[in-house]
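Got a structure for you, written out below as structure tokens; questions coming shortly.
With one protein chain removed, the remaining protein chains of the complex are shown where they sit.
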Amino acid sequence: MHLAPDPELAAFRQEVRAFIAANLPAAVRRTLERGGRADRAELTAWTRTLHARGWAVPHWPQRWGGTGWDPLRLMIFRDEIQRFPAPETLSFGTSMLGPVLYTFGSEAQQQRFLPRIATLEDWWCQGFSEPGAGSDLASLTTRAVREGEAYILDGQKAWTSYAQYADWMFLLARTDKTATKQRGISFLLVDLRSPGITIQPTRTIDGGAEVNEVFFDSVRVPAANLVGEEHRGWDYAKFLLAHERSGHARVGLAKLRLRLVREAAGDLLADPGFHRRLVALEAEVKALEMTQLRVVSEERRVATGASDPVASILKIRGSELQQAAAALWLEAAGPDAQRWTENDDGSDAASAWLNLRKLSIYGGSNEIQRTIIAKTVLGL
Amino acid sequence: MHLAPDPELAAFRQEVRAFIAANLPAAVRRTLERGGRADRAELTAWTRTLHARGWAVPHWPQRWGGTGWDPLRLMIFRDEIQRFPAPETLSFGTSMLGPVLYTFGSEAQQQRFLPRIATLEDWWCQGFSEPGAGSDLASLTTRAVREGEAYILDGQKAWTSYAQYADWMFLLARTDKTATKQRGISFLLVDLRSPGITIQPTRTIDGGAEVNEVFFDSVRVPAANLVGEEHRGWDYAKFLLAHERSGHARVGLAKLRLRLVREAAGDLLADPGFHRRLVALEAEVKALEMTQLRVVSEERRVATGASDPVASILKIRGSELQQAAAALWLEAAGPDAQRWTENDDGSDAASAWLNLRKLSIYGGSNEIQRTIIAKTVLGL
Amino acid sequence: MTMDFAPSEEQRLLVDTLRRALKADEAVARILASLDQTSGWSRLRWQALADLGVLALPFEEADGGLAASPETMMLAMIEFGRAVVIEPVWSTLILGGSAVRHAGSAAQRERLIARIIDGSLTLAFAHGEPGSRWQRTLVRTRARCTDGQWHLTGQKHTVLFGASADEIVVSARCFGSDDAAEGIGLFLVPAAAAGLSRKGYRTQDALEAADLVLDEVVGEPLGDTSLGAAALERILDDATAGAIAEAVGAMEEALQLTIGYLKTRQQFGRPIGDFQALQHRAANLYIAVEQARSMAFYAAAAQHEAGPARSAALAAALAVTITSARLVAEEAIQLHGGIGMTMEYRLGHLVKRLAMLEPRFGSREVVLDQLARHGGLAGEM
Partner (left out) sequence: MTMDFAPSEEQRLLVDTLRRALKADEAVARILASLDQTSGWSRLRWQALADLGVLALPFEEADGGLAASPETMMLAMIEFGRAVVIEPVWSTLILGGSAVRHAGSAAQRERLIARIIDGSLTLAFAHGEPGSRWQRTLVRTRARCTDGQWHLTGQKHTVLFGASADEIVVSARCFGSDDAAEGIGLFLVPAAAAGLSRKGYRTQDALEAADLVLDEVVGEPLGDTSLGAAALERILDDATAGAIAEAVGAMEEALQLTIGYLKTRQQFGRPIGDFQALQHRAANLYIAVEQARSMAFYAAAAQHEAGPARSAALAAALAVTITSARLVAEEAIQLHGGIGMTMEYRLGHLVKRLAMLEPRFGSREVVLDQLARHGGLAGEM
């Protein structure tokens, strides 16, 4: 065990930071600092900037454009992107579908989709949740019936983030309704321009419309868009969720929020109570970062791909700390936090506070994560 | 609804306070303020002082020495005793067994025991908990077998408070082992001078030995000491616990602790963080007191004796607030809190903090109380 | 009169009337319909409240009012909170109304109160300023008397219903340093006054608010300018009591929705309310709501008193209410999951109202500081 700062990693961090500083338009950074989001054009341009540098999908296999970085460097890269802040690449393609495709997809699927994910030519969204299947994903009811060389898809997905901008959706559908819950589910790739699809934004209390309901009415999905084997979609989904969870610490975003709180606080820093809560949160964020480092560095020793239940800590604390930072921002904003800006970009303190409630709900609610820890780690 | 201060109640409060001030030895008050307990002689003397005034068992029926006060006055009386602080009468006799006896006991039992409880001629202790039966009281295994005019008692009780000082114990024993859990339990009165009884103090981490293990080896209990009907002890125990729970708010003790924290804090009050936490606790104690007032005043409208599930709030918040006050005292004590005084009177901050962990465990753990609220009040 | 926790027949009737009139379960539709408008609140519904006599509640009988007790006002505000009312109750009945009641001269009361009661006059109360962060006596807006007329100059921020109010009560400093307790006067300013500009916007919880700039605006002193400080304490204490009761109503409704959801929402083959971890959290919510309700009672009791004891009690009550509101806002959404965050579902609007408790009436730390300055509740410990 040797934990002294590593000069090579520090140099790598500087390299990433310098690249971002030199290449990210200042306006995009300002938008993100205000709590807003890059629009599709901005995100596409930035994804391609990263792609030109070879950094669009650093965690992918080198064959598909990955960098071959070790997990520590991947973590540092993501941290710098988040804290700068620069836009993160669209996770539905790069972090969720990508790994599923290069692990389980057919060669044709890989050839067709992976390059377009890396450059954001295709905007993907995720069709897992349904109105009746939130945390209990396996109870989903959207069904796909095989008819010749296609599946006919009927049903409804809910909480589909950014579906309104999307070209494609990967989704889970029941292909064998006689099988028990987890069996008989398949993983399909659906072109959202297919006839029979209706996308309806869900307005949320933060003023945004990040999420949508997506309705499928006899939608034809070519059988070639089945990923892996029929009825085995649950396995691919579990693989995907385990990948997703380890990215949920989002330490860099917590750091960013705390930096912005510190800037917004002004005279409030003279209040020892506020100041203590701020530095206490900084310390908690550091604890999470060290935990992530431990997880990541242990990953270097075990086979890649194995899901680490400790990742549930990252999800829980990552969400709690961003929420705590948002609460501090709300407090710092004072009476002005009452204003309703009606931007759907979370750029005021109250909208951010409301919006970030989602962090402890989605991606496997924090309750689900606690149960995972209790059962898998503690053996209860 | 009319909530303005009631001058009659205020006058009553003054009367109680003046009586305590005029009659309680200053040394006893100081002992209690330090966190200590009155010894048996002091408690007996004080109980008799109250008895002479007619206030030893104010909540009992007037036939047995009660005052006929309404619930608000009973609450004020208890509040003044606690916050003064004066010793509370021994609850095992006055608050637990007394109500069981005057409600379910035989005339002979009432005549024999009630007057001696009121004057603390008999020191009672409670034999409910067992090593294997804590929160799950109904799984107790101590058994009493009827042989002629007596029961033969075998088994073990645990966590028996002050058994080392006690003359008598009321207990639950299984009299029918073929019956399901709650059935087949009887409520017995046991003279602790009977042959076959061993009392062994349990040392606790606060340095005290409040609780004991009590072993019964073929102890003969006269059949006349059965309370109510054989095998129906569970009903009486439930009645007793419901009575006990409503006394668990102990708002006066929380007030006392906060007053002492304020006195001990000194310069720490200049720290806004500490000061805020102190006044926040004062506010929380007031909220609990108002809740108790609401419960008590609603009791005036409903039949006495019916158990109010809202009393679970009093137990939970009462314990939490005393514990929070103890944590504040520990903080105020600073480095000196490290000292181990080896008095078993909880007179240092750390011992008090450790000792008061019991509040959320005994009398139906706070987990049990939350389940009661969820099921009984919320219907979950 | 003996203490009595049960509502009287009259109070029960008022609560029933309000529940029927306010229709809490239609709150979502009302709010969503309002969001397309600048103001959003409905003159029609305001008039309906007037017709029910509700707008007469807080005023003295001599002024044509119903002289409702603090307890009655509390019960009414709980109902307003439950229904997430977006009409100008705050500005007209509580803040502005309280200003007129406690500071207004007999002539002013006669002129204004009848019109409040009949629904034809709405008020706003302009006190907070940029950067004042709920400090009660930090008033930089200046009042200068020239030729017998008071001229007001300064800025007021997040003035509830400041854009639509017919008249505005403005606090302004007649003398003294920016944060002196003495020297604050209250002034009536008509909406159309020269030199007054108002920038209206909506709040997170669908109320209307405005930022005001006053440039030598002529104001009419409300009562005697020298009474400003005491009147201000009283008005803000009334507002605190109202805030607590409104939050209690919102919390009770949020809790009820949450419990209902736990009972019906199925996951893993059973209602999620079967899961013990959620049961215990629901129990904690219930406790939190009951503690706040108890403090609403305490606040009502305190309003029968005067001076610093009243202000301390109200700060204590608000502090507990804030703690409960934070928990309820966070946990009610979490226990619902995503549905709790949608505009189409009632919970989110209750949560938004609760989330505005601190921005509107003071952060927990500021409120605790107020309480600490009054010596806490040491006298009652």
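Going in written order, the chains are labelled A, B and C, and every chain counts its residues from 1.
In this text, a residue touches a chain if its C-beta (ideal position, glycine included) is under 8 Å from a C-beta of that chain, and two chains touch if they have at least 3 such contacts.
Bear in mind that the values here come from a model prediction, so they are computed numbers and not experimental data.
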Which candidate, A:83, A:143, A:203 or A:250, sits in contact with the chain we can't see? A:83
With the missing chain put back, one of B:8, B:136 or B:263 would touch it. Which one? B:136
Tell me which residue among A:26, A:41, A:108 or A:378 touches the hidden chain in the full complex. A:378
Since one chain has been left out of the picture, which residues of chain C touch it in the full complex? 275-277, 279-280
Contact set of chain B toward the excluded chain (per top definition): 129, 132, 134-136, 139, 158-159, 202-206, 211, 271, 273-274, 323, 330-331, 333-340, 342, 350-351, 353-354, 357-358, 360-362, 365-367, 370
Missing-chain contacts on chain A, rising order, are 1-6, 8-9, 72, 83, 255-256, 258-259, 262, 272, 275-276, 278-280, 282-288, 290-291, 293-294, 297-298, 301, 310, 313, 316-317, 367, 369-371, 373-375, 377-380
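Note that only the chains that are shown with their structure count from here on.
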Pick the chain whose C-alpha centre of mass, unweighted, sits closest to the average of all protein C-alpha coordinates shown. C
Roughly how far is chain A from chain B, centre to centre by C-alpha average, rounded to an integer in Å? 53
Touching two or more other chains in chain A are residues 271, 273
Among the residues of chain C, which ones contact at least 2 other chains? 278, 365
